[in-house]
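Note that one protein chain is taken out, while the other chains of the complex remain in position.
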Amino acid sequence: MKIFCGRSNPELTREICAFLGVEIGKCIIHKFKNDNTFVRIEENVRGKDIFVVQTSAIPVNDSLMELLIMIDALKHASARRVTAVLPYYPYVRSDKKDQPRVSITARLVADLLEAAGADRVLTMNLHSEQIQGFFRIPVDQLLASRILCGYFSGNGLDDCVVVAPDAGSAKRAERYARVLGLPMAILDKRRDPLNDTVEIFHIIGDVAGKRAIVFDDEIATGSSMIETAHALMKNGATDVRAGAVHAILCGDAPRRLQKSAYREIVVTNTLPVDGEKRIPKLKILSVAQLFGEAIRRIHEGRSLSELFSLHQ
Amino acid sequence: MKIFCGRSNPELTREICAFLGVEIGKCIIHKFKNDNTFVRIEENVRGKDIFVVQTSAIPVNDSLMELLIMIDALKHASARRVTAVLPYYPYVRSDKKDQPRVSITARLVADLLEAAGADRVLTMNLHSEQIQGFFRIPVDQLLASRILCGYFSGNGLDDCVVVAPDAGSAKRAERYARVLGLPMAILDKRRDPLNDTVEIFHIIGDVAGKRAIVFDDEIATGSSMIETAHALMKNGATDVRAGAVHAILCGDAPRRLQKSAYREIVVTNTLPVDGEKRIPKLKILSVAQLFGEAIRRIHEGRSLSELFSLHQ
Amino acid sequence: MKIFCGRSNPELTREICAFLGVEIGKCIIHKFKNDNTFVRIEENVRGKDIFVVQTSAIPVNDSLMELLIMIDALKHASARRVTAVLPYYPYVRSDKKDQPRVSITARLVADLLEAAGADRVLTMNLHSEQIQGFFRIPVDQLLASRILCGYFSGNGLDDCVVVAPDAGSAKRAERYARVLGLPMAILDKRRDPLNDTVEIFHIIGDVAGKRAIVFDDEIATGSSMIETAHALMKNGATDVRAGAVHAILCGDAPRRLQKSAYREIVVTNTLPVDGEKRIPKLKILSVAQLFGEAIRRIHEGRSLSELFSLHQ
Amino acid sequence: MKIFCGRSNPELTREICAFLGVEIGKCIIHKFKNDNTFVRIEENVRGKDIFVVQTSAIPVNDSLMELLIMIDALKHASARRVTAVLPYYPYVRSDKKDQPRVSITARLVADLLEAAGADRVLTMNLHSEQIQGFFRIPVDQLLASRILCGYFSGNGLDDCVVVAPDAGSAKRAERYARVLGLPMAILDKRRDPLNDTVEIFHIIGDVAGKRAIVFDDEIATGSSMIETAHALMKNGATDVRAGAVHAILCGDAPRRLQKSAYREIVVTNTLPVDGEKRIPKLKILSVAQLFGEAIRRIHEGRSLSELFSLHQ
Amino acid sequence: MKIFCGRSNPELTREICAFLGVEIGKCIIHKFKNDNTFVRIEENVRGKDIFVVQTSAIPVNDSLMELLIMIDALKHASARRVTAVLPYYPYVRSDKKDQPRVSITARLVADLLEAAGADRVLTMNLHSEQIQGFFRIPVDQLLASRILCGYFSGNGLDDCVVVAPDAGSAKRAERYARVLGLPMAILDKRRDPLNDTVEIFHIIGDVAGKRAIVFDDEIATGSSMIETAHALMKNGATDVRAGAVHAILCGDAPRRLQKSAYREIVVTNTLPVDGEKRIPKLKILSVAQLFGEAIRRIHEGRSLSELFSLHQ
Partner (left out) sequence: MKIFCGRSNPELTREICAFLGVEIGKCIIHKFKNDNTFVRIEENVRGKDIFVVQTSAIPVNDSLMELLIMIDALKHASARRVTAVLPYYPYVRSDKKDQPRVSITARLVADLLEAAGADRVLTMNLHSEQIQGFFRIPVDQLLASRILCGYFSGNGLDDCVVVAPDAGSAKRAERYARVLGLPMAILDKRRDPLNDTVEIFHIIGDVAGKRAIVFDDEIATGSSMIETAHALMKNGATDVRAGAVHAILCGDAPRRLQKSAYREIVVTNTLPVDGEKRIPKLKILSVAQLFGEAIRRIHEGRSLSELFSLHQ
């Protein structure tokens, strides 16, 4: 077993390797002056069981191409099996054809990974569960939900209500509500029929006098999360917190979230959260141990389902 | 262009062909005494643009194998292009790996269709939109939603509320609510923490004094629909109706639905609804014209998106 | 090594497992009320060498789809190698295009098995040897011929003649004749040129005063076998017995065979023979040991050819 | 439509082109001094419907590689469709795995043709019908049987009997017997149990006082055909003739056949029969018209089955 | 026929479309705030013959992913044929495995293009001709050489010598020398055996008193070109000019080239040359007409070879 690491989230890979007690595989990755990505594996990998950790961090296309080139180099260097470890899956939200003549890019990514030679995929909290079906190779999907739930239940759940930021998130929020034993509510966002540019926010379910926890799979621009917090406060919630797996936090999201009604925003380290992104309201939980344990079990041919039930 | 017809829903195919003004392609299909399905195409198809209409009616595996054998026979008989027309897609609910070591059978079906030689797929209201991504060949998904909405709005929408029968249907119900300009509510079903075999039904959102319309993509055993109607009445709804695209109506569903709180249940003819299934409460809308128009446009290379906006 | 078992022939699988001293792999298989087949593997199979035993018993399409879904579930659960064990191969007689625009369904089945992810196939007495060429994956074909020959030679071969029920079976019958050291004859069946609906049966070769043994690969409706026995008795045979590998015995074949001129009909248990099929004239020989030994050798990477020479 | 021609049977291709009224496509084929085959297509083929005629004449591997290189050159030169026209299919007798660890080379040939880019295949009288199933691309198999039957029935069939030279040919011979309305017999060849190197020939069926016509699909060394003639004469046949589609006539077969008991040997020109092979006893019938008509119909998308019923 | 345009070189695409008298296909391309590339084709493309022009400009990975997503969107929108038009091929220099465990990325790019659904490729002056062999789909390679040669011969070739900047370019330079009827020389660059960091430049062939024209396929950092000019002047060349097809001009190459010994540097517009890159010494020739004519001929199924002989 060897673990190689793209340039998207070296910190997480280091944590995973520390947990497993192995060293990161030696590998040179850089860009030539002509902007071409170059990869050279610096260790013998013939017949080895290889894991390549690369999350879909910004710049997204560079992260993806870097991964594809690493896989290609490893396969042609006769690696026995290459597992692409994708803590945050690339183009995860492009998972359907909701407009004419658009690409289901999450599916294209699956095809590209298979074309490059990936033998299996290990990932976390896909935007929709159906994405597993985009692959012909085996996919294991870890869930950070149990980690998030553990954190919130450790802080007291009295008077709490789980909130979905829109109808599309209802299913996801309901799972959190079940695990935590809490009631749920949903934000219903509509365009005003009188004035098409104005949006009306309506909460379905009871939140008045309650402490709300808004759950989503990722926070990108944060706009939807911030609108939800605002609507919850207006509807009488006494406190608003957020939980999400993937902390993309693009553009001025960190600054705006820090100024928002949220008291606390709990995320994981599937994506690097550094520099200006590390706002005071953010609580970052690590998924390194979960990935480490999954890698160990994949390598040893032990069941992962047991692991899911432990951490889900 | 030629349209061939499996044995699952000849009535719908006849309607489609009538709309298009073409005859159904000649084809012998039967089972030998050894239970093997036999297909012989009785017309020259070399270089032709072929459409095979086969819905996933019970017996499901027979319907699917019959389709695969038809496609194989057509391709080896040198058809130029074979489009599998699947009004109700086989194994549509097996679209994710929500338990360990289960098959994403909707994806397997996609693989089998491609292995048999299908060049494209035309289908309707998939359980999840991501299923389109299971295919490498082009897929067109028609939506019967506009047909259903048209029926309900033609009957007055005063005091109405759209209801999702569970959190997983919230997104789907929300789309109906938007088109109809109605508020929405969701049924939240939980196990009683004190007695694990008892289920507690709670309505999120306001339904008291309102006329409820429950929307789902399909009605199979009807249990979830019936529970929803019951909970709605208990919570003060004045009237309950249902709208669903695919009328599977398996087992004693027809009898139980007829006895239920529903005043009317509106479905389409993507699946054959005959014999005992034709209960008085059922209103069946035809999708033949929508399929016919789509087939015409695919054959002529005209845009289908225009069609979606017309009928969605 | 693990052996899983579809629902087509559990008795044979139990015998194979008993021979090998292993337990049948745990697996849930049932049909939902909507007639969809559901499979869940109940044991960890990561990196394991898996054998799935499923014969093509009636209902044929259910047996096949069940097998495909099992293979898909096993492969996506990361089984290292999945061998489809098919004692009776599905659609084995659809092995050629003897009419225009029909499917070579035995080939389509090969494609479907490969699409579902099967890594190899173990089967018995294919209707034609060329079917092995339909696969890109390795196929091992066991022959029950030696088992059948052993039974007949144990009962004395004096004055016996081997009979092929038609010209297409001549090659097959000749192999039995060689092994048993017997002469052979062939039934020549023609339409009467004067009356097209009447068939004329003519025996090529000498059978008068001899004890005939009719060999075929399978008995389905039994009509051809019964006609042969009738023609043999008319041409002076003193006794007629039959040997065949696959006992499909569909429709009223059991009743008609019991009433026929045959003194004894010897078959194997590649297909389940139970209930009304267990007529007194039937002698059932077990192939469990042969399959068990083949599975053991495949798993251990030992030669199977040695096994063929022992049992052929 | 354009027809290109390998170097294996230019005479037949010329006849086909004459029938169709087209010129043979311009193409340079030669071997470099280093024994590498070189092909350059000398006409624009973009978007064209191309037929490449190449029979499996000796030297067999050169003929095959020449064909594969031609197909590759045509596809990369953007031909729209390339049909490999194989009057005699390469390695047609290697169609099963009748010994351990041998190649089903007829299947390998199918894979190589597909790998090189062939879109379809047109061939004649395959050794076994199952070979069609070795392909994923469409295959049309012409039958020269009707041409052979026409010749024999034109010369009187009184007192004739059709003879199969071994049990494996019984099915084939029976079809000739049916079409010609003749009885049939079979040569049964066994090793002498007392002296393993001696073979005993026994005729099953009546041939005494009859005029025998031995049918087979091909004549290679001629040994089996000559043994059959000898056994027929010994068993009282008054006259022996032979009919076969493919005239390989390798080694000293021509000389030995000329000296044999056959009065006449009727073959076709699927393979070139020139020089010493043109022995006086040989009657060569042309298949050019049949191939020409098939090519025309394939190109025009008209049914070939009609053609089969005319000529079969 | 429709021509779509990525964001890498809109100017060239506009010129091509102007030459062909067609409008650029409507298409929305942008990046979401989360850095994901989004593409929506804004016109019906069913059954159409589509050309997508995208050169491998910096940022290289964004250009490539944008192209892959466009192709995917077009194919799933049922385009009949998609030709990827790549004036400068991505990762063209990564065409061999000259170090252990590196990726032949130019080959990976071919695999990715095929995985995304490209049907054919049109490109220009590949770094090595073998790259055409990386594809299974047809590739047409245009050559800008004749355009460059035409420019230089229009300016007088007296006393000129063609120079290859290294041994790897000798073959390429020789072709220019042949067409222009000039002698050639080669720069031989070695490490000083005494001091490994120092490089020694030696000119093989005569350049003293001659006017040198250095030819290469691309100019990236310009270092090798500048060294060559310096060595040529030191060895007595009276004048130095350069000709190259692809003007990457990365980093401070423009500034350094302007300061170099070159009197003139002639390139083409396969890559956008704008802003600071447009240094006075640069002469830019357009390849738009050549691409336009090639696209027209591909669309009409006319020969391109004729075009090569005209322009090569």
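Think of it as A, B, C, D and E in the order they're written, each chain with its own count starting at 1.
Here, a residue touches a chain if its C-beta (ideal position, glycine included) is under 8 Å from a C-beta of that chain, and two chains touch if they have at least 3 such contacts.
Predicted, not measured: the structure shown is a model, and the values here were computed from it.
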Worksheet item: Taking the complete complex into account, which shown chains does the hidden chain touch?
Response: A, C, D, E
Worksheet entry | Residue among E:Asp95, E:Asp119, E:Asp216 or E:Glu293 touching the omitted chain | E:Asp95
Worksheet, complete the sentence: Among the options C:Gly154, C:Pro280 or C:Gly301, the absent chain makes contact with C:Gly301
Worksheet entry | Hidden-chain contact residue, picked from the options E:Ile28, E:Ala167, E:Ala208 or E:Ile284 | E:Ala167
Practice prompt. From the listed residues E:Phe4, E:Phe134 or E:Phe215, report the one that touches the chain absent from this view.
Written response: E:Phe134
Worksheet item: Since one chain has been left out of the picture, which residues of chain C touch it in the full complex?
Response: 120, 138-139, 297-298, 301-305
Worksheet item: What residue numbers in chain A mark contact with the hidden partner chain?
Response: 44, 46-48, 75-78
Response to the item:
chain E residues touching the chain left out here are 95-98, 100-101, 104, 106-107, 111, 128-134, 136, 141, 164, 167-168, 170-171, 173-174, 178, 181, 183-186, 188, 190, 193, 202, 204-205, 303-305, 308
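Keep this in mind: only the chains that are shown with their structure count from here on.
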Fill in: Which of B-C and A-C has more C-beta contact pairs
B-C
Worksheet item: How many angstrom between the C-alpha centroids of chain E and chain B?
Response: 51
Worksheet item: How far is the middle of chain C from the middle of chain E, if each middle is the mean of its Cα atoms, in Å?
Response: 62
Worksheet, complete the sentence: Residues of chain B that touch two or more other chains sit at 76-77, 97, 100-101, 104, 111, 303-305
Worksheet item: If each chain is a node and each touching pair an edge, is that a line, ring, star, complete or other?
Response: other
